[in-house]
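With one protein chain withheld, the remaining protein chains of the complex are depicted in position.
Here is subunit A:
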Amino acid sequence: MGRLTEAAAAGGGASAARSAGPPPTPLPLSSTSPGCAATMASSEEDGANGGASEAGDEREAAGKRRRLGLLATTWLTFYNIAMTAGWLVLAVAMVRFYMEKGTHIGLYKSIQKTLKFFQTFALLEIVHCLIGIIPTSVLVVGVQVSSRIFMVWLVTHSIKPIQNEESVVLFLVAWTVTEITRYSFYTFSLLDHLPYFIKWARYNFFIILYPVGVAGELLTIYAALPYVKKTGMFSIRLPNKYNVSFDYYYFLLITMASYIPLFPQLYFHMLRQRRKVLHGEVIVEKDD
């Protein structure tokens, strides 16, 4: 199953970011193997073990995939084709809207149902990791998908006044191009006929798309802040029966701040993956 090991190598084994374009919110810090839960699991029982080496992970992941059944391969192929198609539809719809109306006002409203459907459907990818038919760690995929869901449902869907901001179009374009590239990459890899230009796209587009997407997201959240503060939405105040409080405004501020440490990590990780896959560089990973 050479195609899948290439996908694995391209994916960079367990710790890779799976998308070539701008993954919405960068990964948490863990670059150790998926089995080594990024909690204190290692600290109490086995402080000496820093986790399996990455080479070991890739071999294990490749082995796992070699045993991937026909059912799993069929399902994944279908899934990736469907997602490629879905995001293509979104892209076409966005272009058509802009060509017909000449403005971005109302664009989000016109594509929101399709966007919500396909982005939410991506939750399945967490299940794929859990059942082991995708070699990436559940934590990595979980964070990526969650941040997309957060952006779609908890920001653009819930905070209506910002739906016509330009920044929304910015990240929608970035996401669309990224996802079309990524899902077609997976599709062709599974079918064992990966054209070089798709591999090239996957490992080069992100250089521009990732910062663009992040900018779009941050600007959108920033634009939403005044409305959140004014309405006090999604917030719980004291006193209450369960002695807890939550302020969505501060939550958004903290989310924005979290991009600062996370974005560079993910960006540089993708750059390293790119050098490995496209230029065959052998990179000796630093010991954890």
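Descriptive notes on the structure:
By our rule, a residue touches a chain if its C-beta (ideal position, glycine included) is under 8 Å from a C-beta of that chain, and two chains touch if they have at least 3 such contacts; residues count from 1.
As a working rule, contacts and distances are computed from a predicted model.
The complex includes a chain that is not drawn, and of the options "ATP synthase subunit a", "Mitochondrial inner membrane protease subunit 2", "Very-long-chain enoyl-CoA reductase" or "Proteasome component (PCI) domain" the UniProt name matching it is "Very-long-chain enoyl-CoA reductase". Interface note for the absent chain: among A:71, A:244 or A:260, the touching residue is A:244. Residues of subunit A in contact with the chain left out of this view: 37, 39-48, 50, 53, 56, 238-245, 284, 287-288.
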